[in-house]
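All protein chains of the complex are present and in place, except for one that has been dropped.
Chain naming follows the written order as A and B, and within any one chain the residues start at number 1.
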Amino acid sequence: MTVLLHLYPLTGVALVGLGFYGFLILRHPLRQILAVNVVGAGIFLVLGGLGRGAASTDPFPQALVITGIVVAVALTAFGAALILRVAEDERAPDDKAAAKTTDDHT
Amino acid sequence: MTLAFDMILCLMIVGTAAAALLMRNALAAIVFFIVLGNLLGLAWLAMDAVNVAMAEIAIGAGVTGVLLILTRQRLMALGDDLVSAEMPGWLRTGALVACAGFAALIGSAVLSVAPADDLGGSIAALMPGLGIENPVTGVLLAFRAYDTLLEAFVLLGALVAVWSLAPRGAWPQRPAALALAENGGHGVAAAFGRLLLPLALVMAAYLVWAGSDLPGGAFQAGTVLAGGLIIAAIGGAVSWPRADDRYLRVALVLGPAVFLIIGLAGIAQGRFLFYPPGFEKALIVAIEYSLALSIGVTLALQVAGPPVAPDHEG
Partner (left out) sequence: MSPLDLLVAVPLALMIAALLLGTWVRWLLLTAIPVMAGLTVWLLLLPEGSAHVVGDWNLPLGVQLRADGVAQLMVGAMAACASIVGLYALHEFAPGPDRSETAHGYAFWPLFYLLWGGANAGFLSTDLFNLYIALEMVSLAAVAMAAMGSLRAALRYFVIALVGSLAYLLGVALLFANYATVDVTLLAEMARPDLATKTALAVMTAGLLIKAAVFPLHGWLPPAHAAAPAPASALLSAIVVKVGFVILLRLWFEAFPAIVAPAGLEVLGWLGALAVLYGSVQAIRQDSLKALVAYSTVAQIGYLLLAFPLVATAAGSGGAWAGMTIHAIAHMLAKAAMFLAAGLMLKAVNGHRLKDLHGLARAMPLTVAAFGLAAVSLMGLPPSAGFIAKFLLLEAAVEQGAVFAAAVLIVGGLMAAVYLFNPLAWTFAGSDTPVVEATAPLRTAAPLALALLAVSLGFAGQAMVDVAASATSARLPAAVAVDVR
């Protein structure tokens, strides 16, 4: 019985494990960000799934999950932009040299 | 919902997640990720968490999915084919064992805790004082308003962080256009975008209003607005503003600013983020409308990316 009550949180745990595995084996940063999002979704399931009463889910963890989802998308957007800029930099040798000199200066 | 439904759904979630992580093809992986987001939305529905279901489908699957697809497309254009270097087999096995062990540990910790709706009662007791019906909105905008305020600044800060990546000579230009065709906003896509944007506005406004009493709220509404803006931009019906556009900057900070000002005004009455009795609902709705607008614009511009030099555009 307890396993059935724990169905969704345990699914969340499976996502956490899978996500971390993906994070470790996928070497491309965009794929890693995707993996991290899977981990995040798993954590949200644990948080919300363990906050379930007889009738419905506790609104408190629901609100925390919504907050978490928004933080996750904000970070994902920044990460995606950063990956793109790194790729651009590697494509344009001039920029790269310029960036190097700024490093040295500061 | 029957138990069989729950179990099949959970199996599908795990299978889809595995596909999103293990597919060699990046596009296929991203598509599975989006499907995963929608299945998770169903899971939240099955758990009677409609507010979360909406946020997960709109933000977790929708915005994140668009962002990943767009990033992949732009990376491919730069000659990055998103192929991960193959890891040696023993390392993969090691990672698998470590993660399985970790999941087993977390799983047994989860099993040791009985699911319970511990705070539901005290929240229900406080809700009548707020004058709104949706307890999740109550938590987000009253009991945990401080979290939500800080979170609004995380979102705003993330856009500033994206902007700070603008390459040399690009500031303060526009982000790269998303337009599919270069016909300058004619054709079906453009017409669709022009039609959809006002619809998105209406729907966002409705979601905020409904969010006081029914599922919905500023974040879901903001995401709908962002979705409308992004689709309109893809169709070429709207073009991104310059990063130094005055109206844009006001739109971005409006929500956080209104939230903060109402919070500071509470100090005069007693405490930071204190809503004077009788004004709770009015203040919450004011915060939510302004937040929804700012969140919509912020998310859309985050998806658009940093400004680019004019000659790069297109």
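Descriptive notes on the structure:
Simple rule for what comes next: contacts are C-beta pairs under 8 Å (C-beta built on N, C-alpha and C of every residue); 3 or more make two chains touch, one makes a residue touch a chain.
Here the structure is a predicted model, which means the values were calculated and not measured.
Looking at B:D81, B:E133, B:D213 or B:D244, the residue that reaches the missing chain in the full complex is B:D244.
Checked against the full complex, the one of B:L39, B:I106 or B:V238 touching the unshown chain is B:I106. Only one residue from B:M23, B:A46, B:M76 or B:V154 touches the chain missing from this view: B:V154. The chain not shown here touches subunit A at positions 9, 16, 23, 29, 32-33, 36, 39-40, 43-44, 46-47, 50-51, 60-61, 64, 67-68, 71, 74-75, 78-79, 82-83, 85-86, 89, 99, 102-106. Looking at subunit B, the residues touching the absent chain are 105-106, 108-110, 112-113, 115-116, 118-119, 122-123, 126, 139, 142-147, 149-151, 153-154, 156-158, 160-161, 163-166, 170-172, 244, 249-250, 252-253, 256-257, 260, 263-264, 266-267, 270-275, 306-307.
Here, only the chains that are shown with their structure count from here on.
The mean-CA centres of subunit A and subunit B are about 12 angstrom from one another, to the nearest whole unit. By the touch criterion stated above, subunit B contacts subunit A in their complex at residues 3, 6-7, 10, 13-14, 17-18, 20-22, 26, 29-30, 33, 36-37, 40, 43-44, 46-49, 51-52, 55-56, 59-60, 63-64, 67-68, 70-72, 74-75, 78-80, 82-85, 87, 91-92, 95-96, 98-100, 102-103, 106-107, 110-111, 113-120, 123, 135-136, 138-140, 143-144, 147-148, 151, 154-155, 157-159, 161-162, 165, 167-168, 217, 219, 295, 299, 302-303, 305-306.
Residues 2-22, 24-28, 30-31, 33-35, 37-38, 41-42, 44-46, 48-60, 62-67, 69-78, 80-85, 87-88, 91, 95, 98 of subunit A are the ones that touch subunit B when the two sit in their complex.
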